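A protein chain is absent from this complex, but the other protein chains hold their places.
Up next is subunit A:
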Amino acid sequence: MELPDAVRKRLEDFSRNVLFDRSRTEEFPKDRRVQSSLQLQLSLYFNVCFFPWWWICETVMLQLKYPALPDYYKFILVTVLLLMTLIEVIRLYLGYAGNLQEKVPELAGFWLLSILLQFPLVLFQLFNEALLIQPLERAVHVVLCCFVLTQVRFCTFCCRLSRGLWRCGTWSDTQEASFICDSLTDDRSVSARPGSSGPGLKPTRLWFCWF
């Protein structure tokens, strides 16, 4: 599923103006060094695993405290829950697509959704005492907040690094994924070579490529 062209064009412009590191003066390496971020992928993977549990906790807590809420907060909290669910699904999809396929517009979209929408909503849920915040809600929102912050941090770095090399291709061959090799072995000069698995790479470590 690709982004619509108009959205893709705007996200490209945004990434060129905001996320591109203008202080980089050296040339980008000519080898096909894969720019996907292992840390971002880790964070996304665990976020995907955590998201259903966050949703269940949030829904159950809302259902339990619903009668005690004022009318306007009833409406607000139901809307916020629906919005956060929708944003989270789109955000995680864009993060996976952008990171694994090295598509900077998707990563820029993921970055924007995380920092402009999801992060303020999580802070609203965490710090507005009028919502009758329950201890379980505090716990799951703290975890979600940590995920969002780490993803924004790693995505910013990843976008700046990959801006010079991004291509709008599809991920054709996971056997070329030497990015895991680079991150998990000592040999940093390995570039993507078809048919090679890199020094010391174990096939089980490619589970990050599940998509």
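Just so it is clear, a residue touches a chain if its C-beta (ideal position, glycine included) is under 8 Å from a C-beta of that chain, and two chains touch if they have at least 3 such contacts; residues count from 1.
Keep in mind that, in the parts below, contacts and distances are computed from a predicted model.
The listed choices are "Transmembrane protein 107", "ARVCF delta catenin family member b", "X-ray repair cross-complementing protein 5" or "Protein OSCP1a isoform X2"; the UniProt protein name belonging to the chain that is not shown reads "Transmembrane protein 107". Touch with the chain that is not drawn comes from one residue among A:R16, A:R138 or A:R153, which is A:R138. In the complete assembly, the contact with the undisplayed chain comes from A:F50, out of A:F14, A:F50 or A:F119. Taking the whole complex into account, subunit A touches the unshown chain at residues 42, 46, 49-50, 53, 57, 135-136, 138-140, 142-143, 184, 204-205, 207.
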